[in-house]
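With one protein chain removed, the remaining protein chains of the complex are shown where they sit.
In order of appearance the chains are A, B and C, and numbering begins at 1 in each one.
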Amino acid sequence: MSATIETRAFRAPRWLKRHETLLAIILLIALVGLGLLNDRFLTLDNLLNQGRLMTEIGLIALPMTFVIITGGIDLSVGAIVGLCAIMLGYSWKTFGFPLPLAIAFALFVGGLAGFVNGLVITRVKVPPLIMTIATLALYRGLAEGVSQAHSVRGYPEWFYFLGQGSVFGVPTQLLLLVLLTVVAGVVLDRTTFGRALYAIGANETVARFSALPVDRVKLIVYTLSGLASALAACVLVSRVTTTRMDMGAGYELDVIAAVVLGGTSIFGGSGTIWGTVIGLAMIQLLKNGLALTGVKGDATIVVIGVALILSVLIASSLERRRD
Amino acid sequence: MSAAAIASSASGRTGVFRRLAGQELLLAVAIVVLAVVVGFINPRFLATRNLSDILLGNAYIAIAAVGMSMVIISGNIDISVGALIGVLATISGSLAVAGAPTIVTWIAPLVIGVAVMAAQGAIIAYLRIPAIVVTLGMLSILKGGLISVTGGKWITDLPQNFHLADLSLFGVPMPVIIMVLATVAAALWMRNSPMGRAIYATGGNPEAARLCGVNPQRTVLMVFALHGFFTGLASLVYATQLRVIQSTTPQGLELTVITAAVVGGVSILGGVGTVVGSTLAAILIAEITSALVFINVSPYWTDALRGALILATVIADILRRQRRAAQGWKR
Amino acid sequence: MRAEEEAQVSPGRTAAPLLEVRGIEKTFPGVRALSGISFDVRPGEVHALLGENGAGKSTLIKIISGVYQPDAGSILVGGTEVHLVTPDDARRAGVATIYQELLLFPELRVAENIFLGHAPQAGVGRIDWRAMRAEAQRLLDSLEIDDLSPDQIVGVLTVGHRQRVEILRALSHNARILIMDEPTAALTEADVTRLFDVVRRLKQRGVGIVYISHRLDEIFAIADRVTVLRDGAYVGSRDVADTNVVELVQMMVGRRLESLFPKTVAPIGAPVLEARDLVRRPLTKGVSLTVRSGEIVGLAGLVGSGRSELAQTLFGMTPSESGEIRLHGKSVRIDSPETARTKGIAYVPEDRGTQGLVRGMSVLHNFSLAALGSLSRSGFIDRAAERRMARDGVARFSVKTSSVDEVAGRLSGGNQQKIVLGKWLANNPRLLILDEPTRGIDVGAKAEIHRLMCQLAAEGVAILMISSELPEVLGMSDRVLVMREGRLVAEFDRADATSEAVGAAMMGGTSSEERAA
Partner (left out) sequence: MKASLLTTSALAMLTLSFAAGGANAASKWDGADDLPTSPLACDANGAAAPAAAKPYDGGQPTGAPDKAGKEITVVDVPKLIGIGYFNATSKGMQDAAKELGNVKVTTDGPTEAKIDEQIKFIDNYITRGVDGVLFAANDPVAIAPVLKKALSKGIHVVGYDANSTPDAREWFVNQAEFNGIGKSMVDSMAKEIGEDGSFAIVTSTFTTPNQARWIAEMQAYAEKCHPKMTWLETVEAQEDNNLSFNQATTLINKYGDKLKGLFGMTSVATPASAEAVTKAGQCGKIAVVGLATPNAMKPYVNADCVKSVVLWNPVDLGYAATYVMRAVVDGKLKPGGTSVDAGKLGKLNVINGSEILLGPPFIFTKENVGKFDF
């Protein structure tokens, strides 16, 4: 990820570097601490497995970072996961699509769902939060309506490779996540598109006056968000071998938590993929580590909440002391 | 119907209100239109009993939305409200079962609600952590904490006099009274008190607010404290309505409340909005949910349609605002 | 209200100073902002503060209005020392400040804005709306402002009106000392005259006014005394009566400026832009104009006459509904800023803060923002080239900044404006549209930008310059076009473009109608 470390060169470089290095340090301490408490935690096996389990959230967190950098938000991702899972199963079972086509169809629907969000947000100028709250209900509803609450099972073996298989011992979907993370990092850091995201988030009017294609960029970002949710849906279906309309419920908050924990400003204009990855890993490994150390699920949630607030608090207070 | 009553009571003379009366009108009309259309298909829908039941069953959402819209107007957001309602309900229920005097069981959630929200407000305002982070964290703290403490054991055998929601005044059930009072009081306060104006100022332009003597930090703190109070009220209605209290946090309630607030015409960017709108929106959404059952929509499609209707209302409102803005420029 | 009782106080030099500032020192981490600043303001006096951006005027104001605390020195109000720790303290001491960026709440009405924070109350925590409206009306009358009503929503008011609302807010606090930071920066000539009326009335009431401006002519028009700052240090004070432009400019910049408007005549070539009957409602109603290479065309007109709207239509921000645009003789359709850019059009917008520059971004990224296309290969930014471009820009426009990684918002207005300009010149445009290119920046920077314009013209760039400052228009333009109510109503050659003629055309005097192009 050395590429993405550069990303922070944007805006107030030292600030972000501090925030993320700081998070990384907190993460490291947590890891070592938990590792000492439990010998089953810091094993390659466990870590890889955790990577497998956090992939769906991770895939969505990448474009969500983009969205939030532009000063927007997308609450409909969880619902899109459900919708696309249904589309995958439904088109395969009921339309009799060959599975690869069904996957393509699911991705298409996901992209479309995101595109619709983006279209209304840019054309009708509905604030993202409002739009995506509404489509959160709508898309989930569509998933239920289309599926008539049926779940689809019995996919061909090869399909499970995506969600349960592994390449050289590394979970397939984790490789996918790493690949896309690097791509997202480079896009955000090195491309005009990435730069446009920051500009739009920092000051949309200036971006327009600077002849940046603001609306197109936003449209793309929300479409990507939908697309990633669709991809996550496919991975999830392949991992759990079935399709249900309630899949991905509540993902939106997990994703947003990872992104903001990663130092992306909810007000837009700053943030990095690198940070998001740290935030993501932090939450997942904290949950896992605590569970392995004998902390119950409910208590774990509490710790996560405290961790979320504290780490952002520490990071930003140190940052303030600097200037 | 009482919704319209609320609307008229609130369409005040002052700037913000006059300008947003449109939104309240839109919602009020939507409520009536829907009622008429559905009543046309299934007259039973218009039975007073049903209409009042709709209000009764959803009053707590409307009440919580009042506080939520204040928070949003001040330029913040609160994800923890649903979880907090669950926690407060459990606390007051447990107190009741433990035999605490009724009045205590009713006041406790209010006090604790204010305390918790004020704490969050302090972190947000003085430590300058984005509200979404703080409240997201609090959400999982409360959620997990509640279960660890109660183990999810339901609270039953509540004393009869605990059930505030069962009381009624001149035949009007308490939840509706509380809802109306909370809304009207909040609306009047936001409009008439310097503090209330400060909220709009803070949400609209914090820097400016600071330079003309409004203290944004204190304002945000106060807004959250108030929000806590309304959350307490909501949880009180929520808890005293049924004979059983599920000592878990109601799923996705926060989104329902936020939806009500934003559909109510609260600009999510802060600064503009009215609490009356949010109450009307809460009623409208509840009405939609009930209506979809009454007109025999396939149960599989109700959620999709509710989503579509909410979206329609929002888009309609936005378009209306844009038209208004356009006229504003011609002037 | 009290202000009226004070009306008796006779304006005069003899009266004891209302406000006295003694030996103010202020240091920010790393920077010495102010050192040994002293001046005083007497009742009914307008005391001008003069100095280039970054000279420390704003810091000084913020100290007097309680936003910052001085490291050393004292502030006396009405002869007694005061410690202003918050803006509120200053207000209570009778000091009110009108900042450059107006601090109003667009959602609220005029009366609410005036009384925000100290509304007349009926009972506990209840605003007395009737009283508030009446008070507001009284204030409006007292300044004989008849085109404002307490019930108007501030959001729809013009800049000039908003500023008056701010002044009223100050008066509503019974301010005895009024600080005005760049009050005319965003005003039309007409609004400026109105403002001056108000200022004179305040003088009569014995209000002491601290007046910050870059426009020397204004200082001579309205101020009694002037104090000049440079690089945070006190340079000197003069009675306006016995000083002159040259002296003040010298005091400000510490050097002699050869000329304020270094207009050099460049060879004028073929038409670059030809517009025919451009229509874009509501404010562009059939405009035809031509700008040739090497030519600087000044576009004069009141705010609201549709100048900026025309510019934004040419730039594709608000594409024209009908009419034709030709570039280098070829008819083109400009439907978005992107196409405008690719066709070699650059637009330096009117409002630096909200349209021109991302304050939070580094100088580097601001410079490259509009040129990303040319700086990138298949979407990837060539960072070396980007840096090179920014460095060149900083050098070429002599932008004063520690490094290209400095956050742009930290630079002075003049330097910010240079960046906005530079960011567009990076594309080597053939047509450069400048909207108020020197608004609110200091004399030094102004001259540099003017020199630059001439240089560009010499290189054959066609320049369309919008400006509310008549001297600038007359000084810089080869031709002057006058716009009114969305139409071009007059055209003058440099030779016969006199301020009277142009001014008349702007206001709609008959003289222009005959000459209308």
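The rule we apply is simple: a contact is a pair of C-beta atoms (placed from the backbone, for glycine too) under 8 Å apart; a residue touches a chain by one contact, two chains touch by 3 or more.
Model, not experiment: these values are computed from the prediction.
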Which displayed chains the hidden chain touches across the whole complex: A, B
Sole contact to the chain not displayed, among B:Ala47, B:Ala115 or B:Leu181: B:Ala47
From B:Leu34, B:Ile107 or B:Ile177, residue that would touch the chain that is not displayed: B:Leu34
Omitted-chain contact residue, chosen from A:Leu59, A:Ile301 or A:Ala315: A:Ile301
Contact footprint on chain B, counting only the chain that is left out: 22, 25-26, 29-30, 33-34, 37-38, 41-42, 44-45, 47, 49-50, 53, 57-58, 60, 143-144, 146-147, 150-154, 156-157, 238, 241-251, 286, 289-302, 305, 308-309, 312-313, 315-317, 319-320
Hidden partner chain, residues of chain A it touches: 38, 40, 45-46, 49, 53, 56, 144, 148-151, 153, 160, 164, 236, 239-242, 244-247, 249-250, 287-288, 291-292, 294, 296-298, 301
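What we mean here is this: only the chains that are shown with their structure count from here on.
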Whole-Å gap separating chain B and chain C, where each centre is the average of the chain's CA atoms: 44
Residues on chain C engaged by chain A in the complex (per definition of touch): 29, 317, 336-338, 340-341, 347, 349, 354-362, 365, 368-370, 372-373, 375-376, 379-381, 383, 405, 407, 423
List of chain B residues in touch with chain A within their complex: 79, 123, 127-130, 132-134, 136-145, 147-148, 252, 255, 258-259, 262-263, 267-269, 298, 300-308, 310-311, 314-315, 318-319, 322
Complex interface listing, chain C residues touching chain B: 67, 87-88, 91, 97, 99, 103-109, 112, 116-119, 121, 125-127, 129, 151, 153, 155-156, 169, 282
